[in-house]
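Okay, so here's the structure we're looking at.
The complex appears here minus one protein chain, its other protein chains still in place.
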Amino acid sequence: MTHNTVDKIEYVSFLEHKGKYKGLFSWIFATDHKRIALLYLYAIATFFFVGAILGLLMRLELIAPGETIMKPQTYNGIFTVHGIIMIFMVVIPGLSAVFGNFFLPILIGAKDVAFPKLNLFSWWVFIFGSVLAVASQFMKDGPPDTGWTFYAPYSTATGTNVIMATTAAFVLGFSSILTGLNFLVTIHQMRAPGMKFFNMPLFPWAIYATAWIQLLATPIIGITLLMLIAERLFGIGFFDPNLGGDPILFQHLFWIYSHPAVYVMILPAMGVITEIIPTFCQRRVYGYKAIALSSVAIAGVGFLVWGHHMYTSGMSNQARWFFSLLTFVVAVPSAIKVFNWLSTMYKGSIDLKPPFLYAVSFIFLFIIGGTTGLLLGSVATNVQVHDTAFIVAHFHYIIFGGMGFAFFAAIHYWLPKMYGKMYNFKRANIAWAIIFVGFNLLYFPQFILGFQGMPRRYFDYLPQFQTGEVISSIGGFILVSGLILMVYNLVMGVRKGEPSPANPWNGSTLEWQIPSPPSIENFDEAPVIKKNPYDYN
Amino acid sequence: MANNSSHITDYKVLTRVLLVLMFLTFLTISVTSYNLAAFTVTIALLIAGVKSFLVLSYFMHLKYESLLLRILVSIVFVLFALIVLITFIDYSYR
Amino acid sequence: MSDTNIHTEEHRNDDASKLGMWLFIFTELLLFGGLFLVYSIYRAQYPHNFHEGSLELSVTIGAINTIVLLFSSMTIAMALTAMQRNNKKLAMTMIVVTLVMAVVFLINKYFEWGAKFHHGLYPGSDLMALLERGHLLYFSLYFFMTALHAFHIIVGMVLLIVVLLRVKSNRIHAHKYVLLENGALYWHLVDLIWIFLFPLLYLIS
Partner (left out) sequence: MFSNASNFVHGVDKAFLIILGISLFFLILLTTLMIVFIIKYNRKKNVKAVQIKDSGWLEFTWTAIPMLLVLFMFYVGWEGFLPMRQAPKDAMVVKAIGRMWKWTFEYAGNKQSDTLVLPISKAVKIDLVSKDVIHGFFVPAFRIKEDVVPGKNNYTWFIPGEMGDFDLLCSAYCGVSHSYMSAIIRIVPEEKFNKWLAVLPVKQQDDNNEGYKIVESKGCLGCHSVDGKKIVGPTFKGLYGSTIDVTTDGTSHKVTVDDQYIQTSIFDPNKDIVDGFAPGIMKSYTGIIKEKDIAKINDFLKSLKEK
């Protein structure tokens, strides 16, 4: 646990390491997993910023009934591109490409991922896809206006840039597959000597389960989007009833991927939380095996519940109860995780530092998001809230409140390791408070609006919904100010913060045994692992 | 996977597998030319299944690979079968 | 990180590449899997139209192509065996034979498609628009599936050409042949998919 031994050795951190190239090129052509992780971080932060601005524009539009600041067609384009950016460019790659890339190899005691060049290639593919997606906003025919779900036959009919947006999603999916593949091989082949699957830390476990989903589910959306593109280009009728196709089949194919994809977003987030809680409680994880296996269970069963997005599409009754039943079953492993996290806190020695603060609020928001998922999963209640603001609230709670807060937790937790600098705690706490309040103000009213019957993707609404919408919009602006403060604090930390020791939180996993920031080789000699990663004795 | 170069498949084995595969191909063609109603699809798919099993085991050396990889390959096929089955829960009861 | 570090652990690296290839094959299987799913749904809905549609394809051409692919699958497996036994010449011959088979397959396909186009049967044509629903879906699927498969054949050929050149320049040899192995795996995948495409598209009764 002591870090003086490593401090003595002369080392060059990966940030200063001199490679083949200089300057910018030493980054964008880097094959080092840590540099690639930072590349992803910067790219994703930028896209998050763009997506968030679009989100705010929607809030502005919805602040009053009727046309406020834009035309309906613009609004439709904005929520579509907001969805595409947030889903395909921010949350699906998010945690696994940034923190997975940076810490997966370190946590399993490896020098790099299995295929460093492929890793860099994935980043480039990601950038290419993202550029396409953003460009689809600005090309001649106008931004795509299908919603991120691209439902046929609207998507085969509308005159807007759908081909470009779907191509972008296809390319981004390709990048996601390659990342998943890389991680799977890394975990199977590159673990440090002595590290069995069951003494691997739990973040790698989560990444492992995630990577399987990325690998096996993404091709389905790939082929579906290809079919959609072929339909638009050549009039091959797979989904448009005018050409003989079946629009419901599109929904099946879409959700066969997109439901598992929501677990691509949340599993790494759960992994991050599982790393943070033991560190700040100085206690071994409670129920190590249960947490590890529940990740796999979520990934496995998660493949079989896609139909809960289609209860009202006219599916057969048999399919409706089947999907509903499995949807409820898949909630159980999530519950197990929550119980284990709480047990880990029990009788721990709790230190309420910013990462832990975010982790705890993650649990709170995740429970809200998850249990409202149960309300959606039940067929009867789904009928009322399907395609309403209730859904919008559900997924913002679970994606932004879940994966987003986990992302913030992760960055507060690992930033000292990544940059070797520390941020200001007080400012971080204030930012957290603003974000937390703003977040709940922004999305909670939408649960109520949704239940009262405010449909989603509505440019305009009936006057009775105005109070809720206004509170929601105000919350949006509070949230933004908090986020800006948070980002400011982090950036200042990286640029001017105090140097951080190798193990500022007294963590037990491997990344804390090496200097901050790590050297290019991570480890001077390959570590040999004999025990549980969370041993605080 | 532990031992990559362990197995070398003999030319003779490969040739024999090819002959069986060709035989199965002709079998499919002749079987499907009879009208056995719903069974034809089943039989054609069964034969295709056997053929792919042969290709996987011998041409792709799966027979000599680690247990882990063999399990993974079967998981992929099972997963796909499940997805098709579940989709049919919707379509066959409409 | 510089490559040399990884290459020192040559053996492990080979295993990793092979596992990587298998995982990639999994994604390819599911990519086609999505299409097979669409196929099975529509076939279940329009069995008669699918049967009529299949009558317009030539079983002979399909069967020839099946044999061609099966044969090429064997030759590429033999190339691997030859390489493992350090028989460079035979290995190269076998790869070339495989490539020739691939070309034969594509030529066949060209004629098959050409005939359809000649009859005015192609996506978006006026004739297609007049077809019955199930019939139309059958041909849509036929064109889409075989086109995607042909695309994979072409990718496989490119891969095998790279392998061939590397064998020639001794960068693939009896102690380091994982690229050949991976190229062969990919080629078998192409064959594997055709094994299902053939009965499903050509032999429907």
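Going by the order they are written in, the chains are A, B and C; count residues from 1 in each one.
The rule we apply is simple: a residue touches a chain if its C-beta (ideal position, glycine included) is under 8 Å from a C-beta of that chain, and two chains touch if they have at least 3 such contacts.
Since the structure is predicted, the reported quantities are computational estimates derived from the model, not experimental observations.
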item	value
Omitted-chain contact residue, chosen from A:106, A:331, A:428 or A:520	A:331
Option touching the unshown chain, where A:53, A:342 or A:528 are the choices	A:342
Chain not shown: contacting residue from A:290, A:430 or A:448	A:290
Residue of A:76, A:137, A:274 or A:424 touching the missing chain in the full complex	A:76
Subunit A residues touching the omitted chain (full complex)	71-73, 76, 140-142, 145-147, 151, 153-154, 157-161, 235, 241-243, 246-248, 281-284, 286-290, 312-314, 317, 320-321, 324-325, 328-329, 331-332, 335-336, 338-339, 342-343, 345-352, 360, 363-364, 367-368, 371-372, 374-375, 377-384, 386-388, 451-453, 455-462, 536-537
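As a convention for this text, only the chains that are shown with their structure count from here on.
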item	value
Rounded Å distance between subunit A and subunit B, as computed from the means of their C-alpha atoms	37
Separation of subunit B from subunit C, taking each centre as the mean of its C-alpha atoms, in whole Å	15
Sequence positions of subunit B contacting 2 or more other chains	76, 83, 87, 91-92
Set of subunit C residues in contact with two or more other chains	15, 19, 26, 30, 33, 37, 41, 45
Subunit B to subunit A touching residues, read off their complex	76, 79, 82-83, 86-87, 89-94
Of all residues in subunit A, those that touch subunit C in their complex	19, 31-33, 111-112, 114-116, 118, 177, 181-182, 184-185, 188-190, 215-220, 222-224, 226-227, 230, 234-238, 243-246, 249, 253, 256, 520-521
Subunit C contact footprint on subunit B (complex, rising order)	1-2, 4-5, 8-11, 14-15, 17-18, 21-22, 25-26, 28-29, 32-36, 40-41, 44-45, 47-48, 51-52, 55-56, 58-60, 69, 72-73, 76-77, 80, 83-84, 87-88, 91-92
